[in-house]
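All protein chains but one are shown at their positions in the complex.
Chains here go by letter, A and B, matching the order in which they are written, and residues are numbered from 1 within each.
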Amino acid sequence: MSLNSCIQCGTCIASCPSGRITALNTRRIIAEFISSGKKVEERDEIWFCVTCYACQERCPRGIEITDTLIEARRTLVRNKGLPGRLGYAFTFLMNHAALVPAREEHVELRRKLGLPIYHAQFDEKAKEEVRRIVEKHAGSVVRWSSSPAA
Amino acid sequence: MKIGLYICHCGRNIADVVDIKNLIGYFKDKVNVVRDHLFMCSEPAWEMIRSDVTNKLVDRVVIAACSPYNHEKFFRSALETAGLSKYLLEIANIREQCSWVHGKNKREATEKAKRLIEAAISKVKTLKPLDDLRFEVERSVLVIGGGIAGMTASLDLAKMGFKVYLVEKEPSVGGKLIKFDKIFPLNDCASCVVSSLMAEVANNPMIELITYAEVEEVDGSFGNFNVKVRKKQTYVDWEKCIGCGACTTVCPPKAWKPNEFDEGLSKRAAMYIVSPQAVPKKAVHDPELCVNCGKKKLGTRRFLRGGKEYLTPCEKACPTKAIDRSKSWNPEGELLNFNVGAIIVATGYKVMEKETFKEYAPHSPNVITALQFERILSPTGPTGGKVLRLSDGKKPKAISFISCVGSRDVRYHTYCSKVCCLYMLKQARLVKEREPEIDVYIHVIDVRAPGKDLEEYYIEARRMGIGVIRGKVGGIEELPNGRLRILGFDADLGMPVEVEVDLVVLATAIELPEDSKELARKIGVAVDPSGFLKEDHPKLRPVESTLSGIFLAGCCQGPKDVSETVAQAKAAAASVASLLSKEEIKVEPFIAKVNEEACSGCGICENVCPFNAIKVNEVAVVDERSCKGCGICASCPAKAIDIQGYSAESIIAEIDALVG
Partner (left out) sequence: MEFFPGCMIHNRYPGIEKSIYYVFSVLGIEISPLEGSSCCPAPSITKSVSEEMWREIAERNLNLSDETIMTACNGCFTTLLEVGSEIGKDVRHFAEFLYRDVGIEEIRKKVSKKLNLRLAAHYGCHFFRPAEKKGVDSAERPKILDELIKAIGAESVNYRTKNMCCGGGGGVRAAATEVARELLEMKLEGLKEAEVDAIVVICPLCLFQFDTGQKELEKEGKVFGIPAIHYAQLLAIAMGMDVDEAGFEAHEIITQELYEKLLMGES
């Protein structure tokens, strides 16, 4: 369903946990898209979406609101980079095949519990395969977002 | 053979897309007369056709216009008035099937119009003059459903002198309306509106009231339907029952269940009378609920030591011996069989259950549907009309109404249930009138109050201090103390709002009950995409179903308020009367016709006919009343059967013209 089919009933924003405390207002985002053509990807507050999908499940017009916000973030990322610590997270993904890499203490706990260590982070070949995929699709964004200047 | 072609512009509906001049030029030499008109369905155009026929300029007519569904009968009358068989007419639909759907391709649309017209010309050449079938009319009517719609229609017909069979599936008439306290816009008493009708249908000598019964089968066709109605077993002798209710008070609590009349908010026993205002006021025994507390199974006897028959509590309670468990009651009840000329379906609606809407905490006893709240407001309801919540019997401090629950929602029903805004306002006003200190909020997408006196009704609610909050509710949180927190949105402030209340009323969508859909399947009436029974034409035949002789009234056709329901019921009664007031009815002759010389009597047609309308007795014989002209029998291997007006020759001529 396109955003234009929105009837501004407010179910989405009434269901939005983040909207209660942040500037995220899905209803207004859609209203301004319809009235003035303001694009969803021009709005920084879409980073406040926790992607809980409550709005999307409840939208009486069947608009895929959450998925629309996620899609808009892709353009936002290309224009403005990744916010907060997300830049570092993707650097980890590129360099360690893990958005959340292990440090020594975590490896130690695995050993203590008698568990094998088999994540791609510890497998050079696997790590390289993942690095190449990240590099291909998002290398420049990741480097730009996590550079000290960004 | 002289063919006349009449092309309609339909204002700009057709002419904006299809090049009419081009069509005229193209057909000029192919037929005897070509004429066009801005509105072929107007009187001057009708006169034009009629005079061409009268003046013998044409003896076959092709009209290129809208769907024959709209005006075929009107055009036929032009031929008939001029003394020609009205069935020597063919319509090429160049509007719905051409200009409306090909608006972007004008050139192709014009070419398609040519093909459609050529097909109609080819067909009209094969047509033979036909006469209407004439049948005697059964001057009686079946009305299904004893709510406000069914009762109104029955009474109107009875007053016009028609015999009416009014069939109601519950033990009492009255429908949903008898459950209500007051109705908008006058806030007059619902019971006062409906009670007198209930008494009238019970006492009118022209109405045979058959309650606790369901239509099982309908055969035949318009003018003469054969109807089978199953009168369910009540296990109480209604001749003797005086409706005193004594039996209903002796059933043990084990034999109680949620009371349907109170929308589950109270309990009723295995022996029950639907409501205090029930008509007929008779007791019914529910064998599925009965726990056989008297240890005397239905159909058996028990004797005391003195030889006297042992009586169960219900038998003992009955002062008129209407209850007799030793009698061998037939659990199947009784099958009634009668003939009617027409049928009105007025089976009503149901509201969606709250359980569907998990985001609104349906497990809480303090979340109820609006129909349940009607019972709370009603003096005959579980609280005697006091505004109390049922979980603890306390007066709520605040109440929230939530609109469009299941309506205007692609997940459930895309339509607006139409009456919810106003009944929420009504319920809110009744609360405020009785308990002004209760805070009342109505959460709506927007308030829809079109029509006489209704906007004013809404404004009055505002004036009374009812909080109308624009914005639909996302979810409800249940607090540890049983209160409910509404997670809403206020569009006027542009902010999320949270409201803590003690009672939540959900305006759940109105829909057609499953058993009405089954009835529709049984009698062959179509259901439209909204899930309601389909009217034949929303503007021109709004109370006619898709099957001739069967009419619709009330909410089975779509959500509507009491005023509209009554208007539609009266319209349905008038439509029935206009048809049944004649001695005989005329029916289109498009039925199967057997060529007796070609028929080998093989019997295939008899086997395949879905309407039992064809019997083989040496050769096949068609029962003209039952045949619906579906054409299945025309697949005859000996090619001995044709459908009049749609012969194999006609259809092949049409196809050849379309693909040639």
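Keep in mind that, in the parts below, a contact is a pair of C-beta atoms (placed from the backbone, for glycine too) under 8 Å apart; a residue touches a chain by one contact, two chains touch by 3 or more.
Model, not experiment: these values are computed from the prediction.
> Among A:9, A:49 or A:63, which residue is in contact with the omitted chain in the full complex?
Going through A:9, A:49 or A:63 one by one, A:49 is the residue touching the chain not shown.
> Which is it among B:478, B:564 or B:588 that touches the chain not included here?
Of the candidates B:478, B:564 or B:588, B:478 is in touch with the missing chain.
> Which parts of chain A face the unshown chain closely enough to count as touching?
The list for chain A reads 17-18, 20-22, 47-54, 56-57, 66, 70-71, 73-74, 77, 82-86, 88-90, 93, 97-102, 106, 109-110, 113-116, 118-121, 123, 125-127, 129-130, 133-134, 136-138, 141.
> Considering the entire assembly, which residues of chain B contact the chain that has been omitted?
357-359, 475, 477-480, 485
Heads up, the rule we're going with is that only the chains that are shown with their structure count from here on.
> How many Å are there between the centre of chain A and the centre of chain B, using C-alpha atoms for each centre?
That gives a centre separation of 50 Å.
> Okay, in this complex, where on chain A does chain B touch?
Per the stated touch rule, the residues are 1, 7-16, 19-20, 25, 27-28, 54-55, 58, 60-62.
> Note which residues of chain B are touching chain A in the complex, please.
359, 404, 408-411, 445, 470-475, 487-489, 491, 494, 496
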